[in-house]
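Right, I'll just put the structure down here and ask away after.
The complex appears here without one of its protein chains, the remainder shown in place.
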Amino acid sequence: MSTITAALGTDRARRLRAVLTVLFAGAVAVGAPFYFAPFQVFQLTMVLLYAVALAGLNLLVGFGGQISLGHGAFFAAGAYAAAVMLDRYDTGHLATLPVAAAGCFLLGLGFGVPALRLRGLYLALVTLSFAVFLPPLLKRLEPVTGGSMGLTVDKLQPPAWSGLAEDQWMYFVVLAVTAVALLLARNLLRSRVGRALLAVRDNESAAEVMGVRLSLHKTLAFAWSAMFAGVAGCLYTWVIGFVSPDSFSFVLSITLLAGLVVGGLGSLYGPLLGAAFVMYVPSVSQDLSEAAPGVVFGLLIIAVMFVAPTGLAGLPGRVLGAVARRLPRTAAALDRTPEAESAPDAEPKSRTESGTSATLDPADPAVVDAEPVGAPPRTEKE
Amino acid sequence: MSAVTDLLQQVVEGLGSGAVYASLALALVLIHRFTGIVNFAQGELAMLSTYVAWQLVASGMPFWLALPVTLAVSFAGGMLVERIVIRPVQGAPELTVVIVTVGLFIFVNALAGLIWSFTVKDFPQPFPDGAIDLSGVRVDWSTLGIIGVVAVVMGLLYLLFQHTSIGLVMRAVACNPSSARLSGIRVGRVLMLGWGLAATVGAVSGVLVAPVLFLEPNMMGGVLIYAFAAATLGGFDSPVGAVVGGLFVGVAETLTGAYVDVIGADLKVGVPLVIILAVLLVRPQGLFGRAAVERA
C-alpha cells in the first residue's frame, strides 16, 4: 500500500492519472444521455445544475467560511432574470446566461458589503430573512414577474443539425455550462483569490497581518458565489420552463446548504454528490415509505451526517484511512475508541494516508487543506 | 374610535405576535448558550410537545395536570434527542450539527403529520376568555397571559445564566468543550441538560401559542423564522434580548403593515429584515449580545 502511494506521488504518474480520470468521467458523462431513459437524463440534468449552485455556495461556505442561508434567493434571481428576458423581450436562451450571471454577481457584491460586518450565525440568519422576503416581493412585482401565477417560457430546443432529443440537448448544454463553472471554481481557488480566502477562513487575523485584503476578498467571495447560484437559476429556467415565487421559498436555501454539507464542504466534487443527494434521495424516501416520505428523508440526512460528518466526499478517505490505520498497526488501533476515530483530528491523517483514492488528487486544494474541511465558520467565542 | 386608540390597538396586536416570537426565541437562545449552535428543529420539538399535551388532554387528563407532565416529558425527550441524535456528531464541524437539526426538523414534522394528521386541532386555552378594555383599547387575557409567562421564563433564564454555577459551566462548555472537559466538567451531561431545558422552554412556547395559532404540524414553522429574527436582533446570547427583539419585531411589522400602504401586509416581513440589518451593522452582536473577543 505504502509503496503504491509513494510511487503515485511522482509528478508524471499523477498527471497521467488525472488525465485518465478526466477522460473516463468525460466518456461516462457524454455517453449517459444515449443510455438512460429521457426522464433519467432529465434527472441528471437537474443534478448538474444544482451542482453549479452548490459549487458557488461552496466557494462562500466551504472556502470563505461565511454561511449563507439565502442562496435560494440568488438562484431565484437568476431564474427570474432568464424567465423575464425570454417572456418579455424574446431574447433567445443564450443571451440570458451572461445577464443572469452578471446581475447576480452585482447583487452578490451588494450583499457582500454589509456581510463584511456580520459573522457566522448572524450572517446566516440575515441571509435567511432575505430568502424569506423574496417570494412576496416577486409577487408584488406582478407586471414584470407575472405575480403568483409565475411565468411559463419556452424550454431549450435542440437545433435541427444536432439530431438530438430535447432532453439530450438540454443535458449537453447544461453539462457544458457545469463543466465550465466547475473548472472556473477550481481555478479561482488555485489563484490568489483562493489562497487568500483559505487564509482568511483559517485565521482571519493572521491573514490580515500577512497583508491579505480582507474586505475585498470576502466581498468578492460573496459575489462569485452569488454568480454561480444565478447561473444555476438561469439553467433551471431553460430546463423547467416555468418559474413561480413559491418555487423559491426559503426551504430552497436551506436545502442548498444541507446539500452542500451532505456532499462535503470544501471539496471540489462534494457539490456533485450533494446535488445528487438533493435530487434522488426524496424519491428514494418515497419508495421506502409511501405514508410519510419526510420521515425517511429526515432520517437519511441524519444518518449520512453520522456516517460522514465531513460529507459524502470525505467518506472514501475516512473509510480508507480507518482501514489503513488498522492494517499496519492493529495493536495500536485496538485501543482506539470509536469516539477517538470520529474526532476531527482523525481527518487529516486519513486523507494523507489514503492518497490512492482515484479522485483525491493531492494537488487539489481539497486535500491540501484537508484539516479544516467544513471547519466551523468561526462564530463569536468569548 | 380615535386615531390614537386605533394606533394603540395595533401596538397591542403587535405585542401579542411579538410575545409569540419571543417565547420560541428564548428556547433558541438557551440552546445557543449551551451548545453554540442554532437549532432548526427547536420549533418542531415544541410542536411535538404540544401534541403530547393535546393527546393527554384529549384522553381526559385535566389541563393543569397535563401541563407539568408534558414539561417533564419534553425535558426527558430533549435529553434523549441530544444523546441519540446530537452526541454521535459531537466534535464534527459545527455546520454538520446544524444540518442534523435540519434533518430532525423534517423528520419530526413528517412524523407529527403521520401520527396526528394535518387536520387543525383545538387546544385548550389556559387563560380566561374575553378581554379587558383600557379606554377603548381591547387587550385579550390570552395576550396578557402569553406576555406574562414569557416574562417569567425570561426572568428564570436570566437567573440561571447569571446567578447559578450552571450558567458558568455551560458558558465554559459552549466556549471550548475540550478545555471544559479537562477542567473536570462532564460535558456530555451539560449538553444533555441544555437540550432538555431548551425543549422544556419550547414546550411552554408551544402550549402558549397553540390556542392562538391552532395546532397542526406546521404551526411552528412560521414562528421559527420570526424567532430567528428576534434572537438575531436581540443577540443570540441574551434572554432579555430575545424578548425585546421579539416584541420589537412584532410591533414593527404590525404597524408598518397596517399604516404604510406601499409596504402592506404582503411585504411587512421585510421590515424586521431591514431593522435587523441596520442594527447589526452598528452592533454586529445584536442589541444585547456580548461583543466577540477575537484571539488570533
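Miscellaneous remarks
Letters A and B mark the chains in the order given here, with residues in each chain numbered from 1 onward.
Note that in this section a residue touches a chain if its C-beta (ideal position, glycine included) is under 8 Å from a C-beta of that chain, and two chains touch if they have at least 3 such contacts.
One rule holds for everything that comes next: contacts and distances are computed from a predicted model.
Its UniProt record calls the unshown chain "ABC transporter substrate-binding protein", which is the correct pick from "ABC transporter substrate-binding protein", "XRE family transcriptional regulator", "Lipoprotein" or "STAS domain-containing protein". For the options A:91, A:152 or A:203, the residue in contact with the chain missing from this view is A:152.
The missing chain, though absent from the display, is touched by one residue of A:56, A:112 or A:135; that residue is A:135. When the full complex is taken into account, the listed residue touching the unshown chain is B:17, out of B:17, B:74 or B:90. Contact with the chain not shown here comes from a single listed residue; of B:50, B:238 or B:254, that residue is B:254. Residue in contact with the omitted chain (choice from B:76, B:120 or B:152): B:120. Of the residues in chain B, those that touch the hidden partner chain are 1, 6, 9-10, 13-14, 16-17, 20-21, 106, 110, 113, 117-122, 131, 138, 140, 209, 212-214, 216-219, 221-223, 225-226, 253-254, 257-258, 264-266, 268-269. Summarising the interface, chain A meets the missing chain with residues 4, 7-8, 10, 13, 16-17, 20-21, 23-24, 27-28, 31-32, 34-40, 42-43, 46, 132, 135-136, 139, 147-150, 152, 155, 236, 240-242, 244, 246-247, 249-251, 282-283, 285-286, 290-294, 297.
Heads up, the rule we're going with is that only the chains that are shown with their structure count from here on.
Per-chain Cα centroids separate chain A from chain B by 31 Å. Those residues of chain B that touch chain A in the shared complex are 32, 36, 38, 40, 85, 88-89, 91-96, 98-100, 102-111, 113-114, 171, 175-176, 225, 228-229, 231-232, 236, 266-267, 269-270, 272-273, 276-277, 280-281, 284-286, 289-294, 296. On the side of chain A, the complex with chain B involves touching residues 61, 67, 114, 117-119, 121-122, 124-126, 128-130, 132-133, 136-137, 139-140, 203-206, 209, 250, 254, 257-258, 261-262, 265, 291-295, 297-302, 305-306, 309-310, 339, 342-344, 373-377, 379-382.
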